[in-house]
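Notes for the one structure printed next.
What you see is the complex with one protein chain gone and the rest in place.
The block that comes next holds chain A.
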Amino acid sequence: MLLKQAGYRKDKKIIPYLFTSLMWCGGALIFLIFLGLIFELFWQGKQAFSVFGFHFITSTDWNPGEQQFSAGAALVGTLVSSCIGVVLALPLSFGCAYCLNELMPQRFSKYITASIQLLAAIPSIILGMWGFFILVPLMSQYVQPFLKNIFGNVPYIELLFSGGTYGIGILTAGLILAIMITPFITAIMQESFANTPVMLKESAYSLGATRWEVMHQVIVPWVQKGVVGGVVLGWGRALGETMAVTFVIGNAHHASWSLFMPSNTIASLIALEFSESAAGSLKMSSLMALGAVLMVISFVVLFCSQLLLKQVLKSR
């Protein structure tokens, strides 16, 4: 006891000093890595940006044989597939979180919560394989013909469901992404549901509010921030998801209105082409430029959601 105290006195000045400097280093290092990453992506992608200019973003040509590269098709594929993923995952995870926290008895819900957390731990390549062997045939034989039957004659909307029912395409990729990000969004939402003060809910019930009214007027306003946070995190993951998407999206350099058509995402395009791009080539530079574009998109999504969040908080 005495020895320990003596030792403490001796290190009294050094340890706090070491601690603070270590923390400073940690913070600064992350920031430096962040800056270095952005710089490197743009620097390596400089060649592609200077050769193709603005066309790199707007064109959909991709022909390695003729040194034609562009981000257009993959950009559209990334945005559309991740949007489908988020749109499908949002109601699913809201329902999941609400049901688990408010409706289900706790002796059941704790097992389901654990299984949702396990779902989040599934490696994406396994989901990709599952999607390819199970989901793709289901989509091509049942879901896509069904959607085509319903929307096939509605003007404009039919465009979204035109083309062959291959099962592989943007819609299937979005579905896989939805399955992947649902556990994330659910976990965050559950957290904010749990944080809703019991007193508020109980008082609402005691005033004669129905379950719907409590959900609509007490819980939802309280969890808004958590919901937006969950969506942002899920969207971020969907934007960068590579392996699962590569399996089911079809790896085609096309942008089309149809959700059934094979397309590509930036992340899966980079993964696919990286091993065959010689260092210093225009193709490698294009892939780096694609990485830079993906980063910019992620920032824009993050920024917009922060803005949205502020707006929401202000209006309350």
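Assume a residue touches a chain if its C-beta (ideal position, glycine included) is under 8 Å from a C-beta of that chain, and two chains touch if they have at least 3 such contacts; residues count from 1.
The rule we apply is simple: contacts and distances are computed from a predicted model.
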Determine which name in "Arsenical resistance operon trans-acting repressor ArsD", "NADH-quinone oxidoreductase subunit D", "Phosphate-binding protein PstS" or "ABC transporter" the UniProt entry assigns to the undisplayed chain of the complex.
"Phosphate-binding protein PstS"
Would you indicate which residue among A:Ala48, A:Val136, A:Val245 or A:Leu287 is in contact with the undisplayed chain?
A:Val136
If I consider the whole complex, including the chain that's not displayed, which of A:Leu159, A:Leu272 or A:Leu309 touches that chain?
A:Leu272
Tell me which stretches of chain A touch the chain missing from the display.
61-66, 68, 132-133, 136-137, 140-141, 163-169, 246, 250-253, 262, 272-273, 275-279
